[in-house]
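Yeah, one chain of the complex is gone here, protein chain that is, but the others are all in their spots.
On to subunit A.
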Amino acid sequence: MNSLTFKRHLKESFKSLKRNGWMTAAAISAVAVTLLLVGVLLAILLNINKVASDIENDVQVRVLINRGTTKKQQQQLRQELSSLSDVKSIRYSSKKQELKNVIGSYGKEFKLFSGDDNPLNDVYVVKTKQPKQTVKVAEKAEHMKYVYTAKYGGASAKKLFHVVDSVRTWGTAIGLLLLFVAVFLISNTIRITILSRKNEIAIMRLVGATNGFIRWPFILEGAWTGLFGAILPIVIIDFGYVWLYRVLMASLASTGYQLLTPATFLLQIDLLLILIGIIIGALGSAVSMRRFLKI
């Protein structure tokens, strides 16, 4: 195909969109509704996943050091902890600091434990490379010298891992299902617009058009339908997300958890919607036409 013919196909595809008036409008609307659904659910799923990961990554091992351990011995313990392959970072928190945290969260009454009466331990706060490794690391730390005890959040952490896992599995499943539904709905919409033009295709064949020549304007038309169908969902999702982000982040601020930041996240989801629209639109056209192009 030369560039002249390609230009002709481009022009033809736009003309055809225009002349198929309500059919085009119906197809673009159907694509828009589908993509809006996909976009909204995707935004929800990805954010749930993000928060779940945040919570999960918050899990850490608290290694309580025996009271009366010297600085040198503490250093030794630190070395031993950091030699564990799963350990990512170790932060030291003295018993004074620990007491401050307690006072901060539970109240001034605890002030009377200040000084030599402080009943708390010095602590190594250990983060692991993978959240799930906390269980193993806590177990190992438990048996080390100078360690009073090692805690990883116990049963609640285990439960959390379970929840996060099922959120991921279900999220992926729903996401895939959604994509499948989108493919089905969009290509079906396009199929209907092409079915109605069966006669036109037959005539084109009779006047000597090759299959490629017939196919291209339809494929481009399908791609435009997908592209134009993506515009409204993108606008709605972009504005909606920015607004929701502001509202939700205000109440999430105290927890330290974050939603996905609009700037990058929206760019990704916009691109994804455009791609889904264009690719499914074009492929939908190509596939729907196949049987009319058989000899």
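To be clear about the criterion, a residue touches a chain if its C-beta (ideal position, glycine included) is under 8 Å from a C-beta of that chain, and two chains touch if they have at least 3 such contacts; residues count from 1.
Convention: contacts and distances are computed from a predicted model.
Engineer: Can you pick, from "Protocatechuate 3,4-dioxygenase alpha chain", "Cytochrome C oxidase subunit III", "Cell division ATP-binding protein FtsE" or "Polysulfide reductase", the UniProt name of the chain not shown?
Structural biologist: From the choices "Protocatechuate 3,4-dioxygenase alpha chain", "Cytochrome C oxidase subunit III", "Cell division ATP-binding protein FtsE" or "Polysulfide reductase", the unshown chain carries the UniProt name "Cell division ATP-binding protein FtsE".
Engineer: For the chain left out of this view, which of A:146, A:213 or A:257 touches it?
Structural biologist: That would be A:213, which touches the missing chain.
Engineer: Extract the touching residues of subunit A with respect to the undisplayed chain.
Structural biologist: Answer for subunit A: residues 2, 4-5, 8, 16, 19-20, 200, 203-211, 213, 295 touch the chain left out.
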